[in-house]
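Apart from one protein chain that is not included, each protein chain of the complex appears where it belongs.
Labels run A, B and C following the written order; every chain starts at residue 1.
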Amino acid sequence: MRWEVRVTVRLKEGLNDPEGRVIESALRNLGYAVENLKVPKYFEFELESDNPEREVEEMCRRLLANPVIHTYEYRIEKVS
Amino acid sequence: MRWEVRVTVRLKEGLNDPEGRVIESALRNLGYAVENLKVPKYFEFELESDNPEREVEEMCRRLLANPVIHTYEYRIEKVS
Amino acid sequence: MPKFAVIVFPGTNCDFETERAIRKAGGEAERIWYRESLKDFDGVILPGGFSYADYLRAGAIAARQEIMEEVKELSKEGKPVLGICNGFQILTESGLLPGALRPNRIPRFICKWVHLRVVDTETAFTSLYEPGEVIRMPIAHAEGNYYANDLSKVRITFQYSDGNGEIIEDANPNGSLLNIAGISNEKGNVLGMMPHPERASDRWLGGEDGLRVFSSMIEYAKR
Partner (left out) sequence: MFPHEEKLIHEKLGREPNEVEWAMLEVMWSEHASYKSSREWLKLLPTSNEHVVLGPGEDAGIVRFDDETWIVVGIESHNHPSAVEPYGGAATGVGGIVRDVLCMGARPIALLDPIRFGPLEKERNRYLFEYVVKGIADYGNRIGVPTVGGETEFDESLDNYTLVNVACVGIMKPEHLVHSYVTEAGLKLVIVGNRTGRDGIHGVTFASEELSENAEEEDRSAVQIPDSFTEKLLIEATLEAVYTGRVRALKDLGGGGLTCAASEMVGKKGFGAVIYADRVFQREPGMNAVEVMISESQERMLFAVREEDVDELGKIFEKYELEWTVVGEVIKEPRFIVYWHGKKVSDLPIGLLTKVPTIGWPMKEYSLEKDVETPEVSFEEAFEKVWGSPNVISKAWIWEQYDHEVQGRTVVNPGRDAAVLKINEEYGLAFVADGNPRHSHLNPYHGAMGAVAEVVRNLVSVGAEPLALVDNLNFASPERPEVYWSFAETVRGLADAASAFGLVYVSGNVSFYNEVAGKPIKPTPVVAGLGKVKLEETPEFGLEEGLLIGVVGF
């Protein structure tokens, strides 16, 4: 069975986020009143699997995220 | 007025995507039947603005995307 | 003697050796913090490094700083503007040069010496090379993969080649279209290149092939 998967990986709250900070201040310098900017990692892919939930969960833990510093969430939809 | 904005910046169709390819092949090496993996850039932020549509469109054109290689889309929602 | 500004953004890190190379080639050079002014300079160098840590895209944030407006003015006056590595990325991001520099074909940082073929000796930075000359310089970048929608509009200055000057796929370190390592604007006074001429300006550090980029620039500025 074929699935469309979207994974979002975020830095845990409270961790230093230099990338978000630098991009936010670049936007503010251009004159936009931007706040709380985050740059989560975002993956989109198709997956052939009989057990997509388990496999995506595994992929996140093994490669896409590091549970020490990241939280992650995913959406799995059947390819029509 | 305060808005919650999500911007997704994608490589134009047809451009090769070295980063996506590497992550895809790493996942395949771990045994997952992943295909068509993409790594769009994804930004989440809050914006104080009277004209969020125009401002977000500008931000994308001026900084967040590079029109030579990117397309972009965004979602703007009112902060409740 | 012509005097050049070496612009330093937060995260620029090849400014000192670039300044040194210009002096060695016989010019005057001064490191200029990006919030200072470019008045009184005969040309500008945007040196290598990681302006704004390459966040977003290499060169993207630096390209939107005010000082780039002054750089655009200088370039319109016909003064020489050279972007090396991150400087090249800043020039494409600011629209001073066409195209974009994308992540390397193998998306990793790569630091090594390569051969280059000098394709165009009619620019402000290559007049002291022979047409077709093969030279050696190091590259050090993660986003040096040159791309443009319409290559017919691109004036190519340097191409990655093998030791004999052949433009072959094996000599392409990053996946650039047509092995492009450096390009200039139509007038030839704005040039961007991924390889580091300032690191090839001392016999102890692997060769002096890069020094003529700076001496050509000084000659040009004297005219």
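Note that contacts are C-beta pairs under 8 Å (C-beta built on N, C-alpha and C of every residue); 3 or more make two chains touch, one makes a residue touch a chain.
Given the structure is predicted, the values throughout are model-derived calculations rather than measurements.
Although it is not drawn here, the omitted chain touches the following shown chains in the complete assembly: A, C.
Considering the full assembly, C:52 is the residue among C:4, C:52, C:146 or C:160 that touches the omitted chain. The chain not displayed touches subunit C at residues 10-11, 13-14, 16-17, 20-21, 33, 35, 48-50, 52-55, 108-112, 138, 140, 196, 198-199, 201-202, 204-205.
Contact between subunit A and the unshown chain involves residues 11-12, 14-18, 22, 62-63, 66-69.
Going forward, only the chains that are shown with their structure count from here on.
If you average the CA atoms of subunit A and of subunit B, the two centres end up 11 Å from each other.
Chain centres here are Cα averages; for subunit A and subunit C they lie 35 Å apart.
With centres taken as mean Cα positions, subunit C sits 29 Å from subunit B. Residues of subunit C found to touch two or more other chains are 56, 61, 64. Counting partners per residue, subunit A has 23, 26, 30 as the residues that reach two or more other chains.
Residue ranges on subunit B touching subunit C, taken from their complex, read 15-16, 18-19, 22, 41, 62-64, 66, 68-69.
On the subunit A side of its complex with subunit B, the touching residues are 8, 23-24, 26-27, 30, 32-49, 55, 58-59, 62-64. Per the touch definition, subunit A reaches subunit C in the complex via residues 18-19, 22-23, 26, 29-30.
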